[in-house]
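Every protein chain but one is kept in place in this view of the complex.
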């Protein structure tokens, strides 16, 4: 048991995986001696050596592509893309190869790789450093998309991702890399890749999110508790495939659904959950679904970033709105 | 006025655009002497010369990237990606540059480019030739995403796309490239980039789709008419930004909504429309929304492709299901 | 040895001068068997071994017969779009003959010859091109990659495979094959560069058949050779006559030796000519002259090897006929076997998406199972 930040939990999971499975290799830009620009791989190169932790050239497409080759050979590459804003170049390899190697070869070759990247805004980062494009990956059959929202879940989910026999895209909310600490059992216990987490039970409204904004949702729930509203807060955590059963059960129970994410609204992953509500949980729904998201705009540079990100207040407002329906 | 197939209408629009605006250049793999592998640019190189119609090296990322440079200089590049399955490599340029050059420079530089690609299945094509990933592009702020479903709309919408001052991604449903002919007025009249088309008016259920499957929806509507069901069929046509007003008005009128698309279900663009229904058109909705889509799987190779694609019968089944609710 | 940039910048000032050469490079070209069937003295040892030559000849003829049958099947609606390797058989066979079974082939979509040589059954290849995924679940070289359609993406796979070998200290190499067009893709360069940095045991073979669909070699790149694209990655590049199976095999063997010795990757450009259309969907008369095609027939690889066999090794008309008969029989048998293969169950469209099916897909599968 250790008190860890989210980024420390990521590092602990990587370390555990390197230890337990000789097929695991960590690779990416600056993941070696520098320990990654967010220090997620700090000390791993020193401990495990350059045969297990590889600094790559500045080649995102290549990093994904060689990971496919490594994985087809039974290695378990865990590749880091330095920021999600630079992950687009991997999409060709991820969609056209990683996601379908098993299917194309009827299981003869498989692709047990993990592609990690910090994502999201709120850290006053330069241009192209605040993107949130999880929905794009969640649309690709054959991939898993996982987003932890606490140190414990980061540790357990990353271990599962690495142990999983299929390709997993793992997005780490950088705004909460160091925002808080949590006791993490470093016992190598993995968390399931097909379960949403109920972070707070409640009867009146289901607040569904993932990543850094789950924290704002929890805070909003506390505020709303003061106003007599009992919100249930859910962390989707594994967006692809996602645990619709748990989410829909909650919405059926509360009759109200607020979905919160950091990505632009249109065709974001919130749409998928709302669609599922419209298909499966209409019965008993007492209010329209509300999505709390940025509008369809480019993430602004730091000075106006706060106008873009959904805030605790935005979540409260949405909850109040859906509570107004009876 | 001429009787044209969809691919001929595309060619006519390209020809018209090359004629009317010297800034227009057509570029891509095999678009020159060969006229494109689907013949969408047939004869253009011969007529307009190699200063207007450029065969490029086999470099999708580069095609998108140089189009950004051309467009920033006030040219109007109309680039072809030979199949949508190979468009992933353009995403970095499209999302990180094309979509945001205007925003990044507060309008100093702009990006009036069009990226065309045939998309979708149903033509017994080889591996990687049947994808349908419009939702990925529709999630990117700053882009327009346009998909015609008839020769007339292909002509009018492509002209608008080329004349538009912002980047437009234009996906051509290859299954209906030559499936039927339509009278097209070759008068250079453009169609709006923010309007959904009501292809068939009806009172009982709104059937919403785009691309090749609109044809199956229309046929399904005819079948259902025989069963006494009056279906309204809508073609979204411009997915980003999309005309939610027209779609929601229809759903509010009919109280039932069936969404049909060729892309895998999860986080497909159908989710966005269903989400909007859950937000804005719940009132008066008498049945759960239904999405008729393939499951979350890789498009199968030709022998099993028909198991993947939504069919007229699938649409009928969905309509019958929502009609069962009163 | 070229000077390194870093050494230069620290170069003492008395040696300072306005212009020196930072580096020099040469791209060798090799051919052992000329178009008229003459063998050069410098040819490698196996080129004098009759049985080796017959093996190579047989491989090329089998490839051609396979292509012929595939096109016949396509023309009669029993196969999908197909890419023939007519005129380029020496690349596939030279590559495959140089490799060891435990090496891994990462092909593009025009190396049926290499796949067959390595043990992929012809009916499996027909099955793939016939639109059935089981064709990529082939027997024989179980670790080889399937056909790669997205041009150029395969190079990185080869680097990953080779990197796995070197990380595990295995005495194996990967061999990637691509076309002239594929050298314009960024991933080709990223792959070579990474292979250079890590000295990955990988061999990159470019089948420069002078065309990428309608785009001729000269419109694909201004580089005088494609082999010189290795220079930017700091790995050796070499050009061979790709219609000379001896030169191809020799070059790939030497490159594999380098890889196994821990000296890293190599790029080999094979100069060939695409005698056929790009695929069965293509009509090459739209963009190239028949005369150009005819002018390349005299260079094609099978005739020149047969001339050598005949003139230097007494290859007889009877032997030729017997061989062709055997091959045609085998191809026909494979074709018949292919046409007999039962369809996949409907559930197969779902079954291989993940190792374990997620809930939603399980439900889909159950529905499909009921059909």
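The letters A, B and C name the chains in turn, as written, and every chain counts its residues from 1.
We take it that a residue touches a chain if its C-beta (ideal position, glycine included) is under 8 Å from a C-beta of that chain, and two chains touch if they have at least 3 such contacts.
Just so we're clear, the structure is a prediction, and the values are computed from it rather than from any experiment.
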Touching partners, among the displayed chains, of the absent chain: A, B, C
Omitted-chain contact residue, chosen from C:253, C:277, C:299 or C:351: C:299
Of B:2, B:109 or B:249, the residue in touch with the unshown chain: B:109
Absent-chain contact - pick from A:62, A:120, A:173 or A:310: A:62
In chain A, positions touching the absent partner: 29-30, 32-35, 37, 55, 57-62, 85-86, 89, 124-129, 266, 295-298, 300-305, 307-308
Missing-chain contacts mapped onto chain B: 25, 51, 54, 56-57, 59, 61-62, 64-75, 77, 92-93, 96-97, 102-110, 141-142, 144, 164-166, 194, 241, 243-245
Chain C, residues in touch with the chain not shown (by the definition above): 2-6, 8-9, 13, 16-32, 34-36, 38, 40-43, 183-190, 193-194, 196-197, 199, 208, 210, 217-235, 239, 241, 243, 264, 269, 271, 273, 299
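In the analysis below, only the chains that are shown with their structure count from here on.
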Furthest chain, CA centroid comparison against chain B: C
Rounded Å distance, chain B centre to chain C centre (Cα mean): 36
Approximate Å spacing (C-alpha centroids) for the pair chain A, chain B: 30
Multi-chain contact sites of chain C, meaning residues that touch two or more partners: 133, 150, 186, 348, 353, 360-361
Residues within chain A bordering two or more other chains: 61, 92, 96, 103-104, 141-142, 241
